[in-house]
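For reference, the structure discussed in these notes is given below.
Every protein chain but one is kept in place in this view of the complex.
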Amino acid sequence: MSIERGKINSQQLLFLIAGFVQGSILLIDFTVGITEHQTWMVILAGLAISAPVILSYVALAKRFPGMNLVQINDMVYGRFLGKAVSMYYIFFFVMTLSFNIRDVGELYVTFLMQDTPFIFFLVVFAATCAYAVTKGIEVLGRVSHLFVVTGLFVIISTFILLIDQMDFSNFLPLFELPFIRIFQGIHIVSIIPFGETVAFLMIMGRLNKTEHAVKRTFFGLSIGALSLLVVAVRNTAVLGRTQTIWTSPSFQSIRLINIGTVLTRMDFLIGIAQTVLIFFKCSLFLYVLVVAVSQLFGLKSYLPLVLPLAGIEVIVAATVFQSPVDHAMITQNAGIIYSVPLVFIFPPLSLLIAKIRGLPKFERGKET
Amino acid sequence: MIPNKGSEASLIKKITSSIMIFILCFFMLFALTGCLGAREINDLEIVIGMGVDKDEDTGNILLTAQVVKKDTAGRTSGDASGGGDGKAFWNVSSTGDSIFDAVRQVTHKTGNRLFISHNQAVIFGNDIAQEGLQEYIDFFLRAHEMRPTALILVAEDRASDILDAKPETEKFPAMNIAKLVDTYGFTSHFYEVNMKDFASCLMSPTTAPLVPLVSIVQEKDCMDIYVSGMVAFKKGKMIGKLNHDEVRGLLWVLGKVKSGVLIVPSPDEQGKAVLEIVRVKSKVTPEIKDGSIVMHIKIKEESSLSEQTTAENLATDKAFEKIQEATAEVIRQEIMAAIDKSRELNADIFGFGEMLHKKYSSKWKTLKDNWDEIYPTIELDIDVETKIIKTDLLKKPVSQSEEEK
Partner (left out) sequence: MFRYIFKKIGYLSLINKHMLQNTKPGKNNNKPISPDLEKNLEVIKGILHSSDLAVHEFNFGHDRRFKGALIFIDNLADKKEIHKNILQPLMYDALLLPMDMDFTQIDTIWKSLISMTDNVKVTLLGDLLDSLLAGAAILLIDGSKEALAIKAGKRDARSIEEPGTEAVVRGPREGFIENVNVNIALLRRKIKDTDLCVEKYVIGEKSKTDVYIVYLRSVANPKLIEEIRTRLNRIKIEAILESGYIEQFIEDSPYSVFPTVSNSEKPDKVAAKILEGRAAILVDGTPFVLVVPMVFIESFQSVEDYYARPFFASAIRIIRFLSYIISTLGPAIYVALTVFHQELIPTQLLISIAEGRERVPFPAILEAFLMLFAFDLLREAGVRLPKPVGQTVGIVGALVLGEASVQAGLISPIMVIVVSATAIASFAVPAQTDSGTILRYIYLALAGIAGGFGVIMGLLATLMHLASLRSFGTPYLWPVSPLNLSGIKDVFIRMPLWTMSKRPKAISRNSSDSCNQDPGLMPAPFKKGSNDSK
């Protein structure tokens, strides 16, 4: 018996993943500081590295149909070790979600509404996410394509509006930075937008048909990666050398839009896009977190946990970091280290163990 | 029946409580708007231009902010002259140790925080520019209300004088300056530089940024503002001035010439042919050959015959050929003037260093360190191609010479 009854189809999975990856659009802003004008290739390399791992997530989900990550862990690693692994995942979800919620607050406090208290944004944003989560995965899946379309619209329209200010010689020389910085960039990119899709192991069990899951997952990832790529190319081409000094290169490049002095001051476009996309990502993450926790404690319904956990997230987001600088440093350094095993090691390992022990067959026999 | 009554009561309780919450929210609305950073539009001190000077007495920064006067701004000039001095703006100034300090000090005079999101231009005084902009530019890039599209300018003397000169047609001097800079395309005698462009050049180890220079000329009964050229910076400090032709020489190389007037002697040497530049393409290819650096500059120019002061019909193949040659020579001279100037100042205003960096990134590391020595030795290979593509409304001049009749 599962705690979620809603079902999603594989087309919705595509948009869920695409929207989830697009939700990391702010990430580019702090990768740029490391990889400068080579960010675009870092994104592609990150996708190339994480794609096989993500496909192993799909394989795992296919092997354990109808089950979520916590259930899989329990089955693969046994009762106690499985719970420990799940706890580790829940810690990861808590931290990542708080990073993302904080991003929204910082976005608004820095750019749009400087005089408003930071905590206000966190509370209202988390409350809205909580409202979305109470509607269940089915509703999130149903609206996913709207978020992706909004994101694509803003990304493409800003690209077109800025095309006359682009200088593509900003990408030259192609290879200049020391390899260690590129490696660091690839590491960040492969974990933060792409590796975080490990959260989808909590969702993929709700697929009604797993036939096209691999293809759709990959397609969704590609849409997300393409969005990030377009943003990176736009920022580098427009801002050139200066992109490394701004807090948010995306924001500054949008502020440069000036078409015939009429189409100008378009900051709201990026404000809307980033809020909406991070909202989608945070709602998914909150959903995943809530379901994981309720599964861990064997609750019948996850609804009672939504508000308390959202509240905890707000507190974590507001207290763990002291400043945006602190936030960026923790995410860049600690964040990507502790999530390596969760993203790159556990899922393939689970798949391997499941294969050796022949687990899903045993379980299927038990269920039927 | 009792449980039903209970549920009815609970329902009513629920509804009333939700209504109470709604009413509470409604009143909170007015309480909250204050603390959440709402600023009514009529409380804003809308800044449309800023000038930065050095206070002669104390050596502090003297900031002049041009603020919109709301009660007269929208009215016709006739109305405005009825009350006050007829100006739609108010130049408020203050001194401070840093720019941000001065911005906050202004509140002593305005009673409100300055709202600088609509700042059109930042004008630096001559003394500040000579001292170096690097330390002053930070605020204008960092402040969240500043937009990277704000123009940056240098005043020939003091920035506050520029902001004081009331233009005849525009209401606001700052807007007027922004408009002046915006129309550079008709002459290409200078070009607009915004905060982002300037920052971009400052970040380059070699490129010398240029900034338009605004001057005042005293006419009969009013002061006119005009852009007299551009000033070059090196390591953030102003090092020299480029006149109109030198700037256009630079723009030819960069391919940024939008339009402009070229005057060449007519083939019969009796008068002048005046051409308007229609289209320009340029390509700069750096080459390192045997340790010496050569920049291959290739320019393709198209123009139209806009005026002639001689009786000879210039709209002929032969005349065209001669004019085209002469045009190319004029362009080459302009470019050479710019190059001579840049060598004189030893400032890489063309961005040749960046071009080399992009093409020869491995050799660049050694070149970068002694760029100042290398720059004057760069060889140039200029190739100009010109073409006249139209003669506008006339096929022949009005006053034709004898033999052509």
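By written order: A and B. Residues from 1 in each chain.
Convention: a residue touches a chain if its C-beta (ideal position, glycine included) is under 8 Å from a C-beta of that chain, and two chains touch if they have at least 3 such contacts.
Since the structure is predicted, the reported quantities are computational estimates derived from the model, not experimental observations.
J.: Looking beyond the chains shown, say which of B:55, B:101, B:131 or B:145 touches the absent one.
T.: Hidden-chain contact among the options goes to B:145.
J.: Determine which one of A:27, A:67, A:132 or A:343 touches the chain that has been left out.
T.: A:132
J.: Looking at the whole complex, which of A:77, A:92, A:121 or A:285 touches the chain that is not displayed?
T.: Selected residue, touching the omitted chain: A:121.
J.: Against the chain that's been left off, what residues of chain A make contact? List them.
T.: Its contact residues with the unshown chain are 11-12, 108, 112-113, 116, 120-121, 124-125, 128, 131-132, 135-136, 139, 141-143, 145-146, 261-262, 264-265, 267-268, 271-272, 275-276, 279.
J.: Take the complete complex as the reference. Which residues in chain B touch the chain that isn't displayed?
T.: That gives, for chain B, the contact residues 1, 4-5, 7-8, 11, 25-26, 28-30, 32-33, 36-42, 44, 46, 48, 68, 70-71, 73-75, 115, 117-118, 120, 145, 147, 175.
By definition in this document, only the chains that are shown with their structure count from here on.
J.: Any idea which chain A residues touch chain B in the complex?
T.: The contact residues of chain A facing chain B are 110-111, 113-117, 120, 169, 172-173, 175-176, 239-242, 245, 252, 255-256, 258, 264-265.
J.: What does chain B use to touch chain A in their complex?
T.: Of all residues in chain B, those touching chain A are 35-37, 39, 141, 144, 147-149, 196, 199-200, 203-204, 357-359, 361.
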